[in-house]
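These notes concern the structure reproduced below.
Of the protein chains in this complex, all but one are displayed in their positions.
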Amino acid sequence: MFRLIGNRLLLLAPTIIGLSVLLFLWVRALPGGPATALLGDKATPEAVARVNEAYGFDRPILEQYFIYMGRILSGDFGNSLLTSRPVLEEFAARFPATLELTAFALLFAVGFGIPLGYWAARNVGRWQDQAAVLLSLMGVVVPVFFLAFILKWVFAVQLGWLPTDGRQDPRIDATHYTNFFVWDGMITGEYDAAWDALTHLVLPGVALGTIPLAIIARITRASVLEVQNADYVRTARAKGLAPRLIRNRFVMRNALLPVTTTLGLQLGLLISGAVLTETVFAFNGIGSFLWDAIFNLDFPVLQGFIIFIAVIYSLINLLVDVSYGLIDPRVRVS
Amino acid sequence: MSVNLPPAAGGPTGDLTPGGSPAPDPASGGLLPGTTGTVVAAGPGRDDGGPVKGTSVWKDAFLRLRRNPAAIAGAVIVALFLLVAVLAPLIAPYPGEAVPGAREITPGHIPGPGELPQFPLGLDRFGGDVLSKLIWGAQSSLMIGVVSTALGLAGGMVLGLLAGAFGGWVDGVVMRIVDILLSVPNLLLAVSIAAVLGQGPYAVMIAIGVSQVPIFARLLRSSMLSQKSADYVLAAQTLGLSRRTITMSHVLPNSVGPVIVQATLTLATAVIDAAALSFLGLGGGRPETAEWGRMLTYAQSELGIAPWLAFLPGLCIAVTALGFTLLGESLREALDPKSRAR
Partner (left out) sequence: MSGMGDVRAEDERTPRVEPEPLLQIRDLQVDFTTMHGSVRAVEDASLSLEAGRTLAVVGESGSGKSTTAMAAIGLLAGNGKVTGGSIRFNGQDLVGLPESRMRDIRGRQIGLVPQDPMSNLNPVSRIGTQVAETLLTHRLATRRDVDARVVEVLEAAGIPEAGRRSRQYPHELSGGLRQRALIAVALACRPRLLIADEPTSALDVTVQQVILDQIEQMTQELGTAILLITHDLGLAAERAQDLVVMHRGKVVESGPAAQLLEDPQHPYTRSLVRAAPSVAAVRLAPEAFTGARGEDHPAPAQREGHPGARPLPDGGTAGALPASAPVRAEDGRGWGRGAGADTEPLVTITDLTKVYPVRGGDDFYAARNVSLEIPRGTTVSIVGESGSGKTTTARMLLRLIEPTSGSITFDGRDVLTLDRRELRDFRQRVQAVFQDPYSSLNPMFTVGRIIEEPLIAYKRGGARERRDRVVELMDQVALPSSMHRRYPAELSGGQRQRVAIARALALRPELIVCDEPVSALDVLVQDQILTLLGDLQQELGLSYLFISHDLAVVRLISDYVCVMKDGELVEAATSEEIFTNPRHAYTRRLLASIPGNELGIETGVA
């Protein structure tokens, strides 16, 4: 098991290094050079010269790369052009919001997707199945930001059941330790604050989780259908086992294996979708920060963001692989 | 089990297997409803003893598609939008960026669908005709979707072919490139590339295209690898065919099926992603540019008073994506060797 993790970490290294080379070259290739990228278009020549010297942009390119890598490895992605604060610090402040949203969406997707897929498979060919298939098809084709609109319009604008945007009602004076608002509310005992944060999570979370839900439901359905016809399930029935035991120990445990493998992919979708969802719901996470960075060509932020996401995403996939190994004994050994 | 066999499907057969066909023992295999029975019936059952034209994999898939209502629905949707896109200059009442109804807009009120006869789907906040913008939007959305997918397909096929055909270090290098591209979630990769390239439709096309490359490359590679282990490749090697011939005329044609299915499905994603990039403002152009995603961006602030501004373009995106998805899924089913004869 540790060997597996080690191997995967070793594989991760060249990927991240490759990515960093690309990003490094990209910034170097920008019109006006890296200093302009760092300072913005309106930088004075003196400022450019100062930065060039400070960052070593006047040195040989290979040396520059090592300087750049050294900075990244020590967690220094530079300062945001917009806020002038270190990029990593900005991420750290906003990432919990995105993580909270993503976690909610993932719970929603898994919690409803798997039962839906199982239910469809058990009723294969009947109207329940067709409805589930149609629903999951809809889930895949409706763009996440459009779904966000619909949900917002129906449940927030028309019905007024849920808040339209933000992470928490600004009138609530909540204490924040971790920036996971729901969690903060729980640990400080400010349950109304936690509840309010939770209500703010519902609409963006559902909008964000719908596509993964649809995909998970489809995979579960297909996988249950396949496992149901597997020889070992027939053998289990030949033993005279109770249906519930067959479902839990034979069908579901095997059917969930392919679902687990796609979870990493789903998380990628969630992270991407979070950027869009956060914009619609003015949810102050990493997505809306990225949005600002794009339009202000905040290169240090963009650069840091890509590497940051790549590392997170790769680690998540590693985690998925490892947990897959825990579920499937066949992987565990090899 | 002979019920499904057309009489003498192959003329007088060499095997005297009484019954003639490799009918599976129903209980011993996975007899999924609907996946058997078509085994030999797939061929046209003419029994006049003359030369019988067989049904190729693709023709067979086409015949199945034609019988599949989902495929027909998908094809109709796609054809409709394509037609609208091509004929946009002829059928759109106004140019895409025109604001013919600018004078009808008052603060707090935007005329909606059916309110004014000359603007059947209402106006947007600049006074543009929503119907015209949707029509022109179809053109730009489909254009971006098709071009970016073509780019992604071309790039992915080249990389996949290199990896699949040569293996060894070429494969290693290609797969590392693919890994790097895959290390950033798809849409974020496109966003990053578009942000770098500067905003505009071409940036969006390239960004989405590049973000699709790894999917196609991986798919073609793995498909080729699995085909390469098939015995017919061994047979071709025994014949002494060159590696080039084996790759190009045996392995590749048998490997593109999944890639083509994926391309069809990717068209749906491309349309959605293109809309997402425009929605984020990476599509460039002016606020009143006729583009579905862009229309949604500006619908945000009027959601309370003019919800149709969000719903109509959103619906267009979803339906187009639905068309491609239905087509792709049916194609996948039609090409599935499990449902075809084994």
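Lettered A and B in written order, each chain numbered from 1.
One rule holds for everything that comes next: a residue touches a chain if its C-beta (ideal position, glycine included) is under 8 Å from a C-beta of that chain, and two chains touch if they have at least 3 such contacts.
Since the structure is predicted, the reported quantities are computational estimates derived from the model, not experimental observations.
Which of these, B:234, B:248 or B:305, touches the one chain of the complex that we don't see?
Among B:234, B:248 or B:305, only B:234 touches the chain that is not shown.
Considering the complete complex, identify which of A:197, A:236, A:274 or A:290 is in touch with the unshown chain.
A:236
Tell me which stretches of chain A touch the chain missing from the display.
229-232, 234-242, 245, 249-250, 253-254, 257, 327-330, 333
Of the residues in chain B, which ones touch the absent chain?
Where chain B meets the chain not shown: residues 1-4, 9-28, 30-31, 33-34, 36-38, 40-43, 49-57, 60, 230-232, 234-241, 245, 250, 253-254, 337, 340-342.
Operating definition for what follows: only the chains that are shown with their structure count from here on.
Take the average of all CA coordinates in chain A, do the same for chain B, and state the distance between these two points in whole angstrom.
Spacing between the chain centres: roughly 25 Å.
If you look only at chain A, which of its residues touch chain B in the complex?
11, 14-16, 18-19, 22, 26, 125, 137-138, 140-146, 149-150, 152-153, 157, 225, 229-230, 268-269, 271-273, 275-276, 279-280, 290-291, 294-295, 297, 302, 305-306, 309-310, 313-314
Using the touch definition from the top, list the residues of chain B that touch chain A in their complex.
30, 32-33, 176-177, 179-180, 183-188, 191-192, 195-196, 268, 272, 275-276, 279-282, 296, 299-300, 303-304, 307, 310-311, 314, 317-319, 321-322, 325-326
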